[in-house]
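The complex is shown incomplete by one protein chain, all other protein chains being positioned as in the whole.
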Amino acid sequence: MQKLRGIFTPNLVPLDARGQINEAELRRYIDWLIERGVHGLYPNGSTGEFTRFTADERKRIIRIACDQARGRVPVLAGAAEANVGETIAACELYHEYGARAVAIVSPFYYKLSPESVYAYFAEIAKHSPIDVTLYNIPMFASPIDVPTIERLAGEFERIIGIKDSSGDVAHMCRMIQAVKPNRPEFSFLTGWDVVLMPMLLMGCDGGTNATSGIVPELMRKLWDLVSANRLDEARPLQMRILELFDAMLYSADFPEGFRAAVELRGFDFGKSRQPLSAAQSIDRVALQRVLHCILADFGVVDPPAEGCSSRTGHVEQDKILQVTHAVMASLKAKGIG
Amino acid sequence: MQKLRGIFTPNLVPLDARGQINEAELRRYIDWLIERGVHGLYPNGSTGEFTRFTADERKRIIRIACDQARGRVPVLAGAAEANVGETIAACELYHEYGARAVAIVSPFYYKLSPESVYAYFAEIAKHSPIDVTLYNIPMFASPIDVPTIERLAGEFERIIGIKDSSGDVAHMCRMIQAVKPNRPEFSFLTGWDVVLMPMLLMGCDGGTNATSGIVPELMRKLWDLVSANRLDEARPLQMRILELFDAMLYSADFPEGFRAAVELRGFDFGKSRQPLSAAQSIDRVALQRVLHCILADFGVVDPPAEGCSSRTGHVEQDKILQVTHAVMASLKAKGIG
Amino acid sequence: MQKLRGIFTPNLVPLDARGQINEAELRRYIDWLIERGVHGLYPNGSTGEFTRFTADERKRIIRIACDQARGRVPVLAGAAEANVGETIAACELYHEYGARAVAIVSPFYYKLSPESVYAYFAEIAKHSPIDVTLYNIPMFASPIDVPTIERLAGEFERIIGIKDSSGDVAHMCRMIQAVKPNRPEFSFLTGWDVVLMPMLLMGCDGGTNATSGIVPELMRKLWDLVSANRLDEARPLQMRILELFDAMLYSADFPEGFRAAVELRGFDFGKSRQPLSAAQSIDRVALQRVLHCILADFGVVDPPAEGCSSRTGHVEQDKILQVTHAVMASLKAKGIG
Partner (left out) sequence: MQKLRGIFTPNLVPLDARGQINEAELRRYIDWLIERGVHGLYPNGSTGEFTRFTADERKRIIRIACDQARGRVPVLAGAAEANVGETIAACELYHEYGARAVAIVSPFYYKLSPESVYAYFAEIAKHSPIDVTLYNIPMFASPIDVPTIERLAGEFERIIGIKDSSGDVAHMCRMIQAVKPNRPEFSFLTGWDVVLMPMLLMGCDGGTNATSGIVPELMRKLWDLVSANRLDEARPLQMRILELFDAMLYSADFPEGFRAAVELRGFDFGKSRQPLSAAQSIDRVALQRVLHCILADFGVVDPPAEGCSSRTGHVEQDKILQVTHAVMASLKAKGIG
């Protein structure tokens, strides 16, 4: 089996007018991503809003992804379900579907101790017929600390990698130090797009980066430049990706900013299952205007007809303008502005 | 419709040897609780491990609870599902089952902004055929802040109360100040057992308290004493309940300590769906010994045959002893102790 | 020696036009507080901005407070200095000045472990000639956890109480449970004004409350009502104090809101040593308008000439209005509004 390396796209899921999975658009989107050079797909991740789908829908998403990828790129299938038994059943199914591996987020809602996190993954690793990637995202789920990763990697060959979304480069280094000596083929993937370059330079094998669902050609280019040690070209690209990521992440609740952005690439993703208030709907239009200008600046789309005069060149100042806009819209909506 | 008041028990769910819902034991447990004086039931809450059951199982739990309660006490049914559509469908079903109201936890996993939390509950309130209680548990889910509570309570008659597990008495006062003037019948329930008495004294209407699933007669007694303004008798009882709660909460990952304790009352709850490591299994025995002695001290069960000599009278020192025990067991399990 | 009980005022320090301690005004302020019924003074606390004065100035403040109190009420003197040696020297000096006890905040800047916090207070307790009160304010300084309090109270008679500003009623109960059995005369004081009533009801002995520096007569009244078990009268007073406290705390960086408020009682406190930006100076005027109306509503001062129409009755909505005002002023100041 080949090691997991490169840029994996955590797939957003398009919805139709009734709020159901838009399979045709999802298949078209997957083709578009593969054609633009991403190394793999990662459906049912946080970006893919796995918690907002039913168990049946989650299975359908993986089935579509594996079917549409047709072996062109590996599929890393998010497989976390309500409990260990359901999760193992999903592992078995995704193995049949042809996924390369599963990614399993640490237990969430309850904040578990390291010992419980260990017990959870150990039970899954013992029974899964498919390779398992740990998924650490401490802002949303119980953290998987370094001793627990070392223990799991040391005991279970079935566990082949970790996707870490902490964004902490030192933490990544600690994981590599703890695991790599005994498991040289173990994969380390970062889910924090804004530090992909420094992560790769310290020994990370790639990333599962939501931004690659919006600008796959640019994330792939960043990976290629860093791999070729062309750091002076890579650095400014990483900086602009940071700017784009921040605009998508901080201007709306995750992953709504990414949903708004992908539409600018020519896809119809429909309305999110998380309802938006009247004030928020206004925000989305403003966000799209900002994103359109950033994408145009990257040369990925044409600039908007009305031009990009509102862009100041200072991402922080742009944020203030957007926030101001949102506050005023919100006050107006309440009739007090 | 009567206002929600008093002690609601967030039901633990017994499992059989195969890890499935043990319906007979659940029904026997519900009867036992009602006979010991709790004012209501609250299945599918955090204590009830709602995230560890499938959607079908969650529905079955509510059906059993409503059926077994037979109108003797109201059922507050946890109804949060994967998305707004599924949640509204659950509201409709639980209305048919005869639940008094639903309790809906704020969206979790993703950390949502107040505006998104508002939009989520607004959408549910518009379509639910049954009264809705907000459920704020900031340690696990997106916080529901005071302005959002005020806004939701002001706009939707369907929203009739809030269950708050922050344990912050000042926060409870702020909610009461913000909501009660316009909605005098709104219910304020605390989910933090260790401050039930001060919460009630500041205007709270009751609690959804996991401890009432272990010592229902004592939680009911505390409520009665505070209601009768017999504060000098209530205070020491509240203090001992704090001691019991701490022992259950801090000695294992929630709600495992409560599962261990309820078995001492004569129920068979089986193994949790969250696996335990070898070291943790040892912990559980130690915890049961401590809990047995605390319960005996309350006069609820007989003391253990071997006596209670290990209890120091200092809950903090007991915790250190337990932690030491766990560390040593853990080291031994790793072969380095 | 008498136990520390009742309402202690953490003294704000008035400054003159040159930014130096305004001794005459400080003396006048101390008399005013004592005449309005506070049980004690607490200079050099967080409210008194002890970190913004030099070591010499801190000594002068205690000297003035002891001298002006003239034994009418006890002085609890903040004595934390740069290190243990300097702190013990301050203890000796304040003993000479006639302070009843010192209050020593847990080490700050560095976040120390419980063992280091223990070692710090143990060293001071061994050498102080004056009774020592621990001061726990986890939002600003290293937390003093319950086992450490139990250990210190158990080993040192010299330590006679704790002032806790966490605002966590359960934490207060845990401290009382851990310490009181062995040290029945130990004092428990809360520094979180908004929960004074529930704290007292659970066994707390009083408070060191910044709000008592603004409305001493009302804080004293709250203490009297709770002591007399007149809870139905005490509760609404506590709720209004919460509203006043929130307005002072959340509308500016602490303790600037309290400095603005005390001027409405007829004192000249001058400009803070922490500089204010142009935008913040505008805020201060808006805050004073809100505070004036709240104080007028308490019947403590006359309403402002222009009336109080801007007050909505909803403290949260008022906060939004103030924040909006501040944002707009801030944008205008930057030339982009």
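Letters A, B and C name the chains as they come in the text, with residue numbers starting at 1 for each one.
In the analysis below, a contact is a pair of C-beta atoms (placed from the backbone, for glycine too) under 8 Å apart; a residue touches a chain by one contact, two chains touch by 3 or more.
Please read these numbers as outputs of a predicted model, since none were measured by experiment.
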Residue touching the undisplayed chain, where the options are C:L112, C:V146, C:I159 or C:M175: C:L112
Options C:W32, C:Y97 or C:F140, residue touching the unrepresented chain: C:F140
Residue of A:P143, A:P198 or A:P304 touching the missing chain in the full complex: A:P198
Sites on chain A contacted by the missing partner chain, in the whole complex: 146-147, 150, 167-170, 173-174, 176-178, 181, 192, 194-195, 197-199, 201-203, 229, 231, 235, 238-239, 242-243, 246, 313-317, 319-320
Touch list for chain C against the chain that is not drawn: 19, 46, 51-55, 82-86, 107-113, 115-116, 118-120, 122-123, 139-141, 253-254, 273-277, 279-280, 330
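The working rule: only the chains that are shown with their structure count from here on.
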Whole-Å gap separating chain B and chain C, where each centre is the average of the chain's CA atoms: 35
Per-residue overlap in chain C, given as positions that touch at least 2 other chains: 320
